[in-house]
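Removed from the display is one protein chain of the complex; every other protein chain stays in position.
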Amino acid sequence: MRTVRINSGIKKISRYRRHRFAGPALLVVALISLGATFQVASALPSTNKMETTAQSTLIEEGKQIFARGCSSCHGLNAEGGSIAPSLIGVGAASVDFQVGTGRMPMQDMSQQAMRKQPIYNAEETAALAAYVASLAPGPDVINEAQLTYERDGNTAEGGQLFRTNCAMCHNFAGQGGALSQGKYAPTLMGVEARHIYEALITGPQSMPVFSDKTITPEEKLSIIKWIKAAESEPNLGGASLGRVGPVTEGLLVWTLGLGLLIGIAVWLTAKAR
Amino acid sequence: MSNELQKFQDPGLPEHVHRKTDLDPKAADRAERQVAILFVLSAISTVVAIYSYIFIPDNQYFFLPVMGDTNAHQLLLGLGMAFALLFIGLGLVLWAKELMPDTEVIAERHEFRSPDEDRADFVRTVKEQASASGLGRRSLIKRTLGLALGISALTPLVLLRDLGPLPKKELEKTSWKKGTRLVTDPGNRPIRPEDLEIGAVAQVLPELVEGQERTLSDIGKDAVLLIRLRPSEFQLDAERLSWTHDGIIAFSKICSHMGCAVALYEQQTKHLLCPCHQSTFDVTRAAKVIFGPSARPLPQLAITVDADGYLVAQQPFTESVGPSYWERSS
Partner (left out) sequence: MSKVERIGGNVASYVDDRTGAAKWLRKNLTKVFPDHWSFMLGEIVLYSFIILLLSGTFLTFWFDPSQRDVIYQGSYEPLKNIEMSASYASTLHISFDVRGGLLMRQIHHWAALIFMAGMIAHLMRVFFTGAFRKPREANWLIGVGLVTLGIVEGFLGYSLPDDLLSGTGIRIAEAIIQALPVVGSYLAFFAFGGAFPGHVFIPRIFTVHVLLLPGIFLALITVHLMLVWYQKHTQYPGPGRTEKNVVGYPLMPIYMAKAGGFFFIVFGVTALLGAVASINPIWLYGPYNPGQISAGSQPDFYMGWLDGLVRMAPPIETHAFGHTISWNILIPGLIVPGILFTLMALYPFIESWMTGDKSEHHLLERPRNNPNRTAIGAMSLAFILVVLINGGNDIIATNFHLTINQIMWFTRIGVLVIPPLVFVITKRICLSLQRADREKVLHGRETGRLVMLPHGEFIEVHEELTPEQKFTLTQHPQPAALIVPTTDANGVLNPQGFKGRIRARFSQAHVEQIDAPTESEAKALGGGHH
């Protein structure tokens, strides 16, 4: 069974072999796979290193990862450079957020750091965080024991706080929105509670800091609880249309709504045969 | 170049082509059955709608591709209703198309213009009536009538006067006074400068005096955004710099363009963006407008700390907050 399927697949592909786009397409595939291999390869040595330096402290380990993966932009001692800020005093929370969500290391300086598949695993991230935290005191990584939002959060209050403090950038339902000059506030759907909390206290990229005195830890838990409630809220009134407001509603009425009606009108006025 | 004579002639209405249902009784019967099926489907849909109204609890969800988790009660009730209506409509149209006589009919139009003598009669009558009323000659009547009619329209306008109070100086005032503490919104907690890290923002309102309640109208004028920068980042004149405290600067959150809440602060660029119309303000330069339709910076609130170390207003706003209006002086 399986061989048959593969064979027919190959046949299908080979039919396109002489297509005029075949050459360029092959080139693109080759380049992508080369890039991917390079990515994996560049990440591999660190795991090897892990085994050999199993005895050294977490900080030492983090320093080495930093020297390899981060120092070219942030400076050898995390003092910052012309293209990247100093990391002295940003704290472990900041590292955990930036590296843990895959935003750092950045792939491309031309745009905003995007959420992507993390390059470093949990231990490496912890090591990096420990190293950066050792440079100067800063907000600590949020551990699971602190994320008691299910117990201590209040969804409705969280909603109030969210609308006053977060909705202007992240949209009323946490779907994200546009900032100036092509920057954007990302969607909050599917973001881990820990990362939301860390973002609130560290203010990554364009986002400002929300201090514990102006939004207390309990209030932060409420915000997280509300975001989680919005995330898991089923579609009460049918397809959500992206929860971005009237723009998609207008599009739908002109396409599906009026389209259907005009289609039926054409049938209605066509002469029967 | 072309004149009427040379034009292609109108061959007249094409001959009527009979439908299958006109010629073949079987086809007609089939059409009848199709119409009947549509009506039956409609009745079934109504039953589905009523069933879901009564028996499907409104907290029941199921997963559908594209739509995600969907409320069963809402969806089935709606679909039942929609198809009940749609099938009636489709059935009626099919009936009309297939079985009702479809011979095109020609109806003549009547010219709207009346025959000349009727028209002349009418025009003469109107003229006579007009002159009989004396409107043309007795200009005194005409003018006074115009006056009376015109002025009578004022009464309803005057009657609307009590819709609301006069604005007086209301638009210039906010609840901020010298020494009013800045408190968090929501939460109503006073704030110390050290509570805010560099890059932090806080949404604040004036502290309520005992027994006072905050209305939405108050928030609509009093809302303030507090931002902390490095003091070295400011590019302010001496007066405006003295309105800040240790890198903390306060702006009215009510947009100077159309009054939306301008709270979208970009920490890296130090820009404030209004999500309604995208006016962009530079925080380091006293909220100078750098993009978008707003013509004025956001009003800055002068702040300092009181004896207890809490942030307070130095003075009320020195200009009106919110959108422009005629009486605004600057």
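We call the chains A and B, going by the order they appear; numbering starts again at 1 in every chain.
In the analysis below, a residue touches a chain if its C-beta (ideal position, glycine included) is under 8 Å from a C-beta of that chain, and two chains touch if they have at least 3 such contacts.
Remember, predicted model here, so these are calculated numbers, not experimental data.
A.B. asks: Of B:85, B:198, B:236 or B:305, which sits in contact with the chain we cannot see?
C.D. replies: In the complete complex, the chain left out is touched by residue B:85.
A.B. asks: From the listed residues B:58, B:194, B:237 or B:306, report the one that touches the chain absent from this view.
C.D. replies: Missing-chain contact among the listed residues: B:58.
A.B. asks: Where the complex has a chain not shown, which of A:170, A:194 or A:220 is the residue touching it?
C.D. replies: Looking across A:170, A:194 or A:220, the contact with the absent chain belongs to A:170.
A.B. asks: Would you mind spotting which of B:44, B:93 or B:305 touches the chain that isn't drawn?
C.D. replies: Only one listed residue reaches the unshown chain, and that is B:93.
A.B. asks: At which residues does subunit B meet the chain that is not included here?
C.D. replies: The list for subunit B reads 1-2, 6-14, 53, 58, 67, 73-75, 77-79, 81-93, 95-97, 100-102, 104-109, 111-112, 160-161, 163-167, 170-171, 185, 203, 205, 216-217, 219-221, 223, 253-254, 257-264, 275-279, 289, 291-296, 322-330.
A.B. asks: Tell me which stretches of subunit A touch the chain missing from the display.
C.D. replies: 155-156, 159-160, 163-164, 167-173, 176-178, 180-182, 184-185, 226, 229-230, 233, 235-241, 243-250, 252-254, 256-258, 260-262, 264-266, 268-270
Rule of thumb we're sticking to: only the chains that are shown with their structure count from here on.
A.B. asks: Could you pull out which subunit A residues touch subunit B in their complex?
C.D. replies: 157, 160-161, 164-165, 168-169, 177, 179-181, 183, 203, 205-216, 219, 234-240, 267-268, 271-273
A.B. asks: Under the stated contact criterion, what part of subunit B meets subunit A in this complex?
C.D. replies: 17, 19-21, 61, 66-71, 74-75, 78, 93, 97-98, 102, 184-187, 189, 191-192, 195-203, 227, 261, 263-269, 271, 273, 275, 278, 280, 291
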